[in-house]
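Removed from the display is one protein chain of the complex; every other protein chain stays in position.
Chains: A and B, in written order; residue numbering restarts at 1 for each.
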Amino acid sequence: MAPSFAPSGVITLTTDFGHKGPFVATMKGVMLTRFAEARIIDLTHEIDVHFPAEAGFWLARSYAFFPSGTTHVAVVDPGVGTERDVVLLLHDGHVFLAPDNGLLAPLAGLPGARAHRLDPGRAQPYVLPAVSATFHGRDVFAPLAAEIAAGRVRVEDLGPHVASVVPSWVDEPEVSELRVSGSVIAVDNFGNLITNITAAHLGRFRRPVVRAGGHDLEVRRTYGDVRPGEALALVNSFGALEIARSERSAAESLGLSRGAPVTVREHDG
Amino acid sequence: MAPSFAPSGVITLTTDFGHKGPFVATMKGVMLTRFAEARIIDLTHEIDVHFPAEAGFWLARSYAFFPSGTTHVAVVDPGVGTERDVVLLLHDGHVFLAPDNGLLAPLAGLPGARAHRLDPGRAQPYVLPAVSATFHGRDVFAPLAAEIAAGRVRVEDLGPHVASVVPSWVDEPEVSELRVSGSVIAVDNFGNLITNITAAHLGRFRRPVVRAGGHDLEVRRTYGDVRPGEALALVNSFGALEIARSERSAAESLGLSRGAPVTVREHDG
Partner (left out) sequence: MAPSFAPSGVITLTTDFGHKGPFVATMKGVMLTRFAEARIIDLTHEIDVHFPAEAGFWLARSYAFFPSGTTHVAVVDPGVGTERDVVLLLHDGHVFLAPDNGLLAPLAGLPGARAHRLDPGRAQPYVLPAVSATFHGRDVFAPLAAEIAAGRVRVEDLGPHVASVVPSWVDEPEVSELRVSGSVIAVDNFGNLITNITAAHLGRFRRPVVRAGGHDLEVRRTYGDVRPGEALALVNSFGALEIARSERSAAESLGLSRGAPVTVREHDG
């Protein structure tokens, strides 16, 4: 049986467009023109430019905080206007639309997820009359999301089911007997370094030690568990291992950013 | 016959306020206090500070993606509190409000557009009881927009029709027999340089060559039509000539920003 979707009227937007210019806004305008009752929430527009992996990382960890029946649109699309496909994904009562460039890989692998490849012919009645070569967010994704969120078209009517999607640009952490090796996927406004290592990965260690930027860090519960200025590791509120510094920026003080390697091993003692 | 306006309840906001402080938010609070059902969309708040021309440039190219009956408020207002006028403009079923400082010039010149100058006496029943000297966005524009979007007052009741508005700070491209000369109006989050030269301007050339920052560029269809890192020109999704660099920042690599001259001529070959 196909996963079911009962639209809530909520749409989230995730892009690397930033806040300059009318790019996000015209997507919303197109949505409201089609579906005046849409309630549109910005997930973030500050995905690292041209880095789909961060968008998928956050979507997979965030979608469940939105009402069942939410339509999530993610546009990090360096290949716009070329031959890349579009994926529509049903998972856990939510719908996800994105370019097929690895963005949705973290969701496509979840149990029960079902992916469809957009068939341009079947999408044609819904997209803007003149689709530009450089802004499918506004011309293709926005109108499709509005129609799906309004309950006027179903994912399964927009293209064939596909068994797999393009894999993520970032590998899952490597797990060996003695260590877990992952990397920094995102840096937040506080300079916290957020990795793709999860609480489940840590579960295998009695007393995990986290190594990042030449420092060994113990895993604490919250920022205030060390003195201001001290570095620490913790499992953050999205279940991801995070390198932080109490009341300061870990990114700055450790000189680390996206892609930095992070490993976890057992404490020697 | 005057152009007609059937309010959709949608309001867009365009400012140079950025995202610090409660400036945009208090405009929205005033709107919701007057008109609880308003659906307010941020067009952008990152217009280059004190540069009305960018706001008008984007509004003229974006408004049609919003529902007919939308009220567009634009506040880039270095002259706030001085003797400058306020313009209300009806065009194509949309309403536009802005200081009369050239911001609305790109719209006022469109066929069928009709401008009115705000008469402070007629506006007085609608604006906030105490209008500050420095924040007309909140005290004048927000309440007026709410009343217009709610259908409780009409543009034509707020002041006399005027034949012209203050011209734009940026000239239209200069067109000669052999070349079109324009300039960069905006830079987007990707570092793409967006000019005031349009697809129509390019139409006069058999094989246009775009010159910017000492480079000659051919016009391509999309970013992926050249190799990553290579510069290109294209007509973007708003019909504007854009200087870009595949998967990189053209602004950074060419060292260009707002105001940089860009010319188009016929290819020699």
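FYI, a residue touches a chain if its C-beta (ideal position, glycine included) is under 8 Å from a C-beta of that chain, and two chains touch if they have at least 3 such contacts.
Not measured: the values here are computed from a predicted model.
From the options A:Arg39, A:Arg154 or A:Arg179, the residue with contact to the chain not on display is A:Arg39.
One of A:Ser4, A:Ser164 or A:Thr222 touches the chain omitted from the figure, and that residue is A:Thr222. Mapped onto chain A, contacts with the missing chain fall at residues 8-10, 12, 19, 39, 41-46, 58-59, 61-62, 65-67, 70, 186-190, 194, 221-225, 234, 236-237, 247.
Within the complete assembly, residues 16-26, 28-30, 32-33, 36, 49-50, 78-82, 132-135, 138-139 of chain B touch the chain that is not shown.
In this section, only the chains that are shown with their structure count from here on.
Centroids of chain A and chain B (each the mean of its C-alpha atoms) stand 31 Å apart.
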